[in-house]
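In this view, the complex is presented without one of its protein chains, the others remaining in place.
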Amino acid sequence: MKFRAHIRILPRPGLLDPQGQAIAHALTELDFSEASTVRVGKAIEVDLEAANATAATRRVRAMCATLLANPVTEDFRIEIETRS
Amino acid sequence: MKFRAHIRILPRPGLLDPQGQAIAHALTELDFSEASTVRVGKAIEVDLEAANATAATRRVRAMCATLLANPVTEDFRIEIETRS
Amino acid sequence: MTPSGAVASVRPRPGDPPITPALVREHNLTPGEYRRIRAVLGRTPTLTELGVFSALWSEHCSYKHSRPILRTFPVAGPHVIQGPGENAGVLRLPEGWAVAFKIESHNHPSAVEPYQGAATGVGGILRDVFTMGARPVALLNSLRLGPLDVPRNRYLFAGIVRGIGDYGNCLGVPTLGGEVVFGDGYTGNPLVNAMCVGLLREKDLIRARAEGVDNLLLVVGAATGRDGIHGASFASEELTEANEARRPQVQVGDPFTEKLLLEASLALIQSGEIVAIQDMGAAGLTSSSAEMAARGSVGVELDTSRVPLREPGMSPYEILLSESQERMLVVAEPDRLAAIETICRRWELTATPIGRVTDDGLFRVVHEGRTVAAIPGASLVEDCPVYHPEARESRAAVTRRRTRPPANRPLPGVVETLERLLDSPSLASKRWVWEQYDSTVQANTAFGPGGDAGVIRVPGTTFGLAVSVDCNNRHVALDPYEGGKAAVAEAARNVACTGAVPLGITDCLNFGSPEKPDVFFQFREACRGIGDACRAFDIPVTGGNVSFYNESPTGAIDPTPVVGMVGLLPDITRRTPSGFESPGNLVALLGITTGHLGGSSFWAEVLGVVGGDPPPVHLERESALQRLLADATSSGILTSAHDCSDGGLGVALAEACLGGPSRSTPPGANLDLTTYAPSLSPHALLFGEDHARVVVSFPENRRNDLAGLARLHGVPLFGAGRVTAPGTPLRVTVGRVTWTWETDRLRHLHEQAIPRRMDHTPRGEG
Partner (left out) sequence: MIRVAVVVYPGTNCEHETVRAVELAGGSASLVWHRATSLGGADAVILPGGFSYGDYLRSGAIARFSPITEAIRRHAADGGPVVGICNGFQILCEAGLLPGALTRNAGLRFTSRPANVIVHRTETVVTRDYAPGARLCLPVANGEGRFVADSKTLARLRDNAQIVFTYAADPADNLIPGNPSGALEDIAGICNPGGTVVGCMPHPERVADPLVSSGEGAPFFTSLITSLVGAAPARLP
């Protein structure tokens, strides 16, 4: 079956996120003062084949752990969408 | 009310995505040959105050249109999570 | 209250863990050191105090194993404005200018997180320089990594280079040079040494000395988080969901804030509104405030509850020891606060008063109205025990020095040998690295990376600076004394090749554990070599950094004392590049070739043998060569000059052809060495690594001028042949044998050696 994994990789809580800070500051100056904290990371979409959704999740988790995310500084979250 | 917006900003279809290509290539080298297309963009989380979820969505859409995404090269998707 | 009464009355904070031997050990304090702390205080330290002592009595801050050795360096000289002891050394230049420079290691953080570790290393060294009132004008970096066939090493290499680049590029400071060497010992323990050079008007020099009772202490810059706290107090806790968030955090660099901090700091210094300024580096607020107080012989009182925080609920212990980046500590008279705030606001930063200068000599910390630490300030920086460890060369080292390649071993041919050397990552072109670094920003760069030394013009003048960092760690491993001398000699030679006169050095001494006698032997001997070489060249050591305990499961690193050199180029229009430029030019070899193969790259990279005595360094010959190069450059004789180092004459000749930063069709050369050193074997002639040698090219009509100068300085000169047209080969003849290399092929090998190994999985780079 075909799946699309939607992966979000974000800096670990507590780590300085200079991009997020700069964007938060810019939003405030642009009259989006209702925005407070902003955090910035990567969004990755991976199309893949797998037997079922559980298998797909397992493989995508492995991809994140070995390649896509930096375990020292980042956390990741995965959503699996069935494509066929 | 407090909300957290999960924003994904991805390169527009058709545009060259060298990062996605590089990751797809790396995944194949690392024995994740079930992965095909990969697209890479930004994940942004914004915490904000709004009267309700609709209002929050509207404001976050405005943030994306003005600042967070570049309409020439990027599309965005928003999910709103209620925090309180 | 009297100072001693104030010390005596401090009580533990409610909730602090009891001070147990285990906790003391986790703070890296020995039982003896702990006894001394108790004696200083006359009581048990509080947790906060234990943290403060552990930071300031750490090897990094106290130099407790290295201080007696470092004292043997020559530090004086007519140009010295500021020697070791400040954030950076400062030397006098012409026309009211001065140069501030310093090198520092960030090895351990880079091993854990290469990108952030290297980036924050650059950030730290930049702050060390601009805190003196100097504007950073050049960066260099010296890297050591394990071999590139190990994926983790490729990951580290890629991340380190990207981290260095992203930080320096964002700041707008050109990277002018560096070195990268690969070796087995560095797997698991990469070295990242960053050097920064800054320029200032001598009158703007400011020292980090707290003065004036009741003056304010201000934090300028980023908010404080839990970054880089050694986490000693948590180490004994089991890792649970609940304390996960309190785990020690990687320091993350924010070069954008650093750029604002740079501009704000220089503006504050030039405004005259401040008394002193110091960056918060290792051990953050603790070491910056304690060191500033000690230099001014005053006390300080800090209120940690006033420090702007990034995360809620931080304890005074955490606030004091946080290594959050991009922060400065400023001392100022109270009535200047408004002016200071205005300057900081202009650069979109805040200045927050967090304490004051006192007259009781105490390092006192208050948190939410309660005194959590009161320590006699001098004891923090002066009472740390000094160690004189045993130094003994290991038998393995002696054996290694006696090791030779087996005599009956068939050698690869000369042509193949040179090709293999150029293809080995340690000798290959480092373009893959330095193209990731902006080397032309500020528009003063005359020579960027790729030659012997980087050269910049001092803005608004016609003189320049030449800079280089060097260390042949294999030579140091085989003979620490000669290796130490060689690091200084090579750096000086690189600077001299451009025509500059060596002015002074900074050093970064990367070694294993000083508690091991063989490591301490290497350390002592390498330092003796550095000191002797500096004395011979009549240049001072203006500062540096010691990084001990570079060990990993695979063992200690090679001893790696990296030398950063600054030289003065009196006339920027008279500068000598390293590559051949003009076909028809004559080529000459300066210096003496004895064919010394011990410790050579040929043995190590081609034959796989690390052994032998490395070549001895003849310091008088080096000095004479340096003077000759300066004179020949200022007389406009030379078209190019390139020194022989790793890979010897053969590699130097190839590099001279491959030349400058962008040569699509390199020139060739036609050289006849038949009468140069007739007794030597071809491999010894071309790949021996004798020091004090330089390959020069010059117009035919300057032959007599150069010969005259060489005679004057007592440097042997041998006319070897000519530079030939672009696209022609490099040919070397000895007697009836001629070796020929197509320069295009050499260029491919040299340029592709690193990219072809790195174009694998860009792990973590996505």
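Letters A, B and C mark the chains in the order given here, with residues in each chain numbered from 1 onward.
In this text, contacts are C-beta pairs under 8 Å (C-beta built on N, C-alpha and C of every residue); 3 or more make two chains touch, one makes a residue touch a chain.
Note that the structure is a prediction, hence the values are computed from the model and not measured.
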- Query: Touching the left-out chain: which of C:Pro74, C:Gly123 or C:Gly165?
  - Reply: C:Gly165
- Message: Touch as defined at the start, partner being the missing chain; which of C:Leu143, C:Leu191, C:Leu260 or C:Ala526 qualifies?
- Response: C:Leu260
- Message: Tell me which of A:Ile23, A:Ala43, A:Ala56 or A:Ile78 is the one touching the absent chain.
- Response: A:Ile23
- Interface residues of chain B toward the undisplayed chain are 15-16, 18-19, 22, 42, 67-68, 70, 72-73
- Taking the full complex into account, what residues of chain A touch the chain not shown? 18-19, 22-23, 26, 29-30, 40
- With the missing chain put back, which residues of chain C would touch it? List them for me. 162, 165-166, 169-172, 254-257, 259-260, 347-348, 434-446, 456-457, 459, 462, 572-573, 661-662, 664-665, 747-748, 751-752, 762, 765
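By our rule, only the chains that are shown with their structure count from here on.
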- Find the geometric centre of each of chain A and chain C from their Cα atoms only, then give the gap between the two centres in Å, rounded to an integer. 37
- List, in ascending order, every residue of chain C touching at least 2 other chains. 761, 763, 766
- Note the residues in chain A that touch 2 or more other chains, in rising order. 42, 44, 66-68
- Message: Applying the document's contact rule, which stretches of chain A touch chain C when the two form their complex?
- Response: 11-18, 21-22, 42, 44, 66-68, 70, 72-73
- Query: Inside the complex, what are the residues of chain A that reach chain B?
  - Reply: 6, 8-10, 20, 23, 26-27, 30, 32, 34-50, 59, 62-63, 66-68
- Where on chain C does chain A make contact in their complex? 112-113, 116, 222, 225-227, 245, 247, 249-254, 256-257, 310-311, 324-325, 761, 763-764, 766
